[in-house]
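Note that one protein chain of the assembly has been removed; the remaining protein chains are unaltered in position.
== chain A ==
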Amino acid sequence: MRGASKTLSTMAGAFALSLSFIASAQADGKLQEVLSRGRLIVGTGSTNPPWGFQDKSGKLAGFDIDLARIIAKGLFNDPSKVEFVTQSSDARIPNITTGQVDMTCQAMTVTAPRAQQVAFTVPYYREGVGLLLKKGGKYADYAALKAAGSAVTVSVLQNVYAEEMVHQALPDAKVDQFDNVGLMYQALNSGRSDAAATDASSLRWFMKQNPDKYADAGYGWNPQNYSCAVKQGDADWLRFVDTAIEQALTGVDFGDYGTAYETWFGVTPPAPAIGFPR
């Protein structure tokens, strides 16, 4: 009797073990899940041009959107097979860790503390701060602004670090803080400030929107890398997304990446050098 029950429990154990093998063979990772679902679910923003925003026709557009489409093209050979989940920037990490999205591409700065919670892909853009000038204004470039010292006023979006940030580039400049981007640009237009300090991407997008009215002072600082992020613990999925982004930056999909870059930043990125692959 005792022997029989032992045999039974061994069988049950073996059965459970084989079940778990079947289960793990079926649930073999995010990549298969996405492929069998037939569309990629990407978390992104909808209020932050030129990264993710609603264009005038009400469609989601921006650099992050184009990047997600490049990855979808790699998965399904069809850039339209993406479902976008619009999320606020505080929702970026929770939506990844709870599995609401397969990945998030949302102007997300790579930091070591965040990397403890999500897995970052290779960076696809390096954000920084730049100085926007009026074309034909008093100061032609960064050197002129710096030389003018305390005579220069810089408008900037309100932020705890705003003053310190401007002073890293222009130590003597006066800093005027504004609580929205519109007012910050307005200060520059009306001559209340000589330059506006803002994200390089916003600056390029603004210049592209308003051709021949503004100039870039030609100095960037405060580097931050932007990466997409996926859930930790699935190396194959991370590797796939990494590969897709890497090939967009330096390989077969550079054409699509270059077009997106041109569309949103108004300049062409440097083409990958042929030969040595770095």
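Methods note: a residue touches a chain if its C-beta (ideal position, glycine included) is under 8 Å from a C-beta of that chain, and two chains touch if they have at least 3 such contacts; residues count from 1.
By definition in this document, contacts and distances are computed from a predicted model.
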Chain not present in the shown complex, as UniProt names it (candidates "Amino acid ABC transporter permease", "Hydrogenase-4 component F", "Caa(3)-type oxidase" or "glycine dehydrogenase (aminomethyl-transferring)"): "Amino acid ABC transporter permease"
Residue among A:94, A:149 or A:171 touching the omitted chain: A:94
Given A:32, A:47 or A:168, the one touching the chain that is not displayed: A:47
Hidden partner chain, residues of chain A it touches: 46-49, 53-58, 85-88, 90-91, 94, 98-100, 180-182, 185
